[in-house]
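Below: the structure, in structure tokens.
Let's turn to chain A:
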Amino acid sequence: MFLMLQGRGFMSLILLIEQILNGLQFGIMLFLMAAGLTLIFGVMGLINLAHGSLYMIGAFCAAAVAGMTGSFLLGLIAALAGAALAGALVELVVIRRLYRKDHLDQVLATFALILIFSEGTRWIFGSFPLFLDVPDYLSGPITLPGGIQYPLYRLALIVIGLAVGLGLYLLISKTRLGVQIRAGENDREMIAALGIDIAKLYTIVFALGAALAGFAGALVGAIQSVQVGMGEPVLIMAFVVIVIGGIGSIKGALIGALLVGLTDTLGGIFLPEVMKLFFDPSTATSIGSSLASMAIYVLMAAVLVLKPAGLFGARA
Partner candidate 1 sequence: MTEQAVSATSVPRTPVLETRGICKSFGALRASRDISLDLRPGEIHAIIGPNGAGKSTLIGQICGTIKPDTGSVHLLGKDVTHEATRMRARAGLGRTFQISSLAMEDTVLQNAVLGALGASGKPWRFWKDALHDRSLTQTAEEALVRVGLEDLARHRTAELSHGQRRQLEVAVALTLRPKALVMDEPMAGMGPEGSRLLTGFLDRLRHEAPILLVEHDMDAVFSLADRISVLVYGEVIATGSVEEIRANAAVREAYLGDEA
Partner candidate 2 sequence: MTRETYVNAFTLALFVAIPLWAVVADEPFTITLMTRAAIFAIAAVGLNIALGLGGLVSLGHAVFFGLGGYSMGILAHHAQTYTALAEWPLLIEGTKSMPVIWLTAIVVSSLAALVIGILSLRTAGVYFIMITLAFGQMFFFFAISWSEYGGEDGLSIYVRNGFPGLDTLVPIQFYGLCLGLLCLVLVFAWRLAKSPFGLALNAARQAPLRVETVGLDPARLRLIAFVLSGAIAGLAGALFADLNRFVSPVMFSWQTSGEIMIFVILGGVGRLFGPVVGALVFVALEHWLGGLSEFWHIYLGLLLLLIVLFARGGLIGLVAGREAVHD
């Protein structure tokens, strides 16, 4: 395929590497979102459709605070704090009543939360997108070995994403909270036996997941549009990620995220090119693009058909 593309003139190895980098970067962004989602499912067994709303809240908090103070860093902190706060609040008021209910009720209740959050945000911030920009010290491209021009901010995203992944790993494997979380994933009775306040643990885990989503929202908001409804497309992608990886598995979320990121990015480029072997350029672009937009869902369906509990899933 590579040769064929090279034959078309404007695909080079450099470009291919750059696109793979793009796919990885997209995957890591998805991981930030998916990690919280899968953590919440793993510990509490909750399907949280409102996770996308927390992503949106993070972006709005960041945009509002960065707009007021001019500091992107303060914006990020506001995103973390705002989303964690919103998460804790929602957990206390609504979510904790859902743990004992079945998936159906959880889907409906968190769907209702989406409606409330989205329109509530629009009520507060208005219908127009907000401004949030990459800070000066991270803007513009840098040149990588091999002459690849790559935006510094996207590189920073990769680094931050990996750092958060590492942080999560350390948190779960090395800290007291991590022990409790793992206990919660494996055996609910054991938590009680360990004398852990389950209600408090759940609130903390939910707030943690929310903070991760909000953080992702703020980071992504700087290079995308901060607007009402920005969370839903990402939410669906994040679900695709955790389902592919196996729900509840952080490792699965990371691998699933990278798979989805690469599939989506590379599919968008290569499928139209492949189609050009069979159709005229215009038709090929159109058909290839349609296939590309379905690619991650096809990937997910294929994974589930072969491994009904995802790649690293323990339970269905």
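Selection criteria: all candidates are chains of the complex that A comes from, given by their letters.
To be clear about the criterion, contacts are C-beta pairs under 8 Å (C-beta built on N, C-alpha and C of every residue); 3 or more make two chains touch, one makes a residue touch a chain; residues count from 1.
Note that the structure is a prediction, hence the values are computed from the model and not measured.
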{"item": "Pick from 1 or 2, the complex member that touches chain A", "value": "2"}
{"item": "Contacting residues of chain A [partner candidate 2, same complex]", "value": "41, 47, 94, 97-98, 101, 103-105, 107-109, 111-116, 118-120, 122-123, 236, 239-240, 243, 247, 286-287, 289-290, 293-294, 297-298, 300-301, 304-305, 308-310, 313, 316"}
